[in-house]
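Please see the structure below; I have some questions.
A protein chain is absent from this complex, but the other protein chains hold their places.
The block that comes next holds subunit A.
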Amino acid sequence: MMKNSFVELHARQRALSLLDENSARELVGPLDDMISPHLEPQNIVPESDDGIVLMKGTIEGKNVLIVSIEGKFQGGGIGEVSGAKIVAALEKALEDNQASKTIYPILVLDTGGVRLQEANYGLLSISEIQNVVIALKKYVPVIGLVPGRVGSFGGMSITASILSYLIATNKARIALNGPEVIEQEAGVREFDSSDKNLIWNTLGTKQRLATGLVDEVVDDTVDDVKASLVNEIETRKDAHRTENVDFYLSLLDKLDLSKKLDIETYDDLFKQVETVKHEIPEAETSFKEGTKSRGRVWFEAMTGIKNATSSVSTVLHAQKDGKEYVAIVPDAENDFPRVRDGEVGLQEGFAVASVINKVVAEDKEKDVKRPIILIVDVPSQAYGYQEELIGIHVALGSSAAAYAKARQAGHPVIDFIPGDAVSGGFLAHGLQSNRMIALDDDSITVQAMSKASAARITQRTIPELEEATKHVPAMAYDIDNYEKLGALYKLVKGIGSWETTDENVATINSIIDEAISGLNGDTTLHFRYETPIAKASGRKATLKVRQLVAEQW
C-alpha cells in the first residue's frame, strides 16, 4: 500500500490531513490579506498567510486548534504577522479552555525560529507564544509536532522545550543554534557545519529521543502522525521538560570540561547522573572584582553588594527592599568557555530557573508576591557544540518558563535594561517581563543575531544588512529604533549604561516602583501592544491580526 508522507505536505495540507473530514475551518487565511508589512520594503516576496496556517476543527470528534508553520516560506521564520496569528489564536484557545470548552492546541513546528528580517517582532512574538503555552498547560496538553525538513530551531526550539509533548519524525532536527551560526560565531573547530553526519547524529530526533528532548519519533506517514496525536489527546502525557532543573544542574556538575564532549560520553552521563537538589544562594560581597559588565555594575549598585559572587559565578541574585534582583553576568574565567562574555548558556538557564522557582515557591501562600527585577545585559545565548548536544534550548526554556509562571502567579516581573538584550539570551532573561525599562544609551544592542551571522543566514553582506536595518525598525540593532515598536515601558534619557551613581540608582528604582504600582494586577504581556507608540505605528499589524482572529474564532 502507498504511504502518504506527512513531511512532504505543505502547512495547509498538513493541517487538513490531520483533521476530521469537513471539520476544518481556517482563520485569517490567504484571502484575508494579512501579509507582512515588513518584507516588501526589504525587497522580499511576502506570502498571503505569512507562513502560518491556523485551522480549527476536530480530530476524532475532539476540538483542536492546529497552528501549522510553513517551513518552505522564509524557513518558517516568525515575524510580526505570523507571530501575532499564533499568539492570538492560542489566546482564544486559552479563553475557551478557561470557560470549560476544551480545545486542544497542536503546533506543527517547521521553523528556523525568529524571521531575521523582522527580528525584533519575532523575538517579542515568540516570548508571547511561550507565555500562552505555559498558561494553556494548566488546562490541556499543548502538543508539538516536528515533522522536518526544517525542524525546530532558534527561539522556537525554546518554545518546543516548553510544550507538553513532542512528536517528531526522523527527518527533523531540533536545536537552538544552527551549525552554520555556531561555526560563524565560534569557529569551525567548535562545530563543522559541512559535516552532515555529525549534525544529524547530534541534532537529529533519534539522539533527541535518547536524551529526553523529544518524546516520540514516528514514521513519516499521515496515519502514523495522526495516530500519535490521537493517543496523546487521550492520554494527556506531559514531559515536564523545563522542570528538570536539578537533574541538569547535577549533570553539569559531572561534566568533564577539559575535553570536547562526544555523543557517546554524553549518553552515558545522561543515564548515570544522580539528581541532587541545587540551591543558588544569594550573591555575597567578596574581595575579588568580578568581570566588569553593565549588568554587574548595576546589580552591585542596586543591591549594595560589592564584588558580588555566587556559587554559579554568572548568575547573581539578591533580595533588596522586598524585591528580588537577578542578573546574568560575564565571567572571564568561567569553566564553560562559551559564556565568558556574558552569554546565556546551560548553567545560566537552569540556575536562573532554580532561583525563580524558589522565589515563587516561597511566596506561594502570600497575597502580595515579591517583585522580580531582571537586570538585562545579555549579548546572546552561548554558541557551542556541547551546548547543543545537551540541549541549551531546554536551559533557556526552563528560565523563560520560570519567569512566565512567576508573572502568571502574580509576581511583577520587571526588566531593567542597561546593556545588551539579544536573541535567546533575551528570551531566557528579559522577554517574559510585564514591563521593560531601558537606558537610552548608544552602546545597547537589541536584536536576534549578530550582524555577521544575520548577514550570512539572510545571504546579504554586512553593509547591505546595515542599509536594510536603518529603514526598518523591525530589524534595528539600537535601542532608539527598538522604542519605535512600542514595547518599552520607558526609555530613560540622560543615564549612561555605566553611570551607576546613587542618584541614578534612585531614579531607576523610582521608575521601577512606578511600573510595579501601575500594573494593577496585570499578569499578561499585552502592555507591549497597548502603548501609544504600539497603537499608532509599532504594532498596527499585530492589532489588526488580533482583531481578525477574534472575529473569526
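Everything below uses one rule, namely that contacts are C-beta pairs under 8 Å (C-beta built on N, C-alpha and C of every residue); 3 or more make two chains touch, one makes a residue touch a chain; residues count from 1.
Keep this in mind: contacts and distances are computed from a predicted model.
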item	value
"Malonate decarboxylase acyl carrier protein", "Response regulatory domain-containing protein", "MoxR-like ATPase" or "Phosphoribosylformylglycinamidine synthase subunit PurQ" - which is the UniProt name of the missing chain	"Malonate decarboxylase acyl carrier protein"
Residues from subunit A at the interface with the omitted partner, ascending	10-11, 29-31, 40, 43-48, 70, 72-73
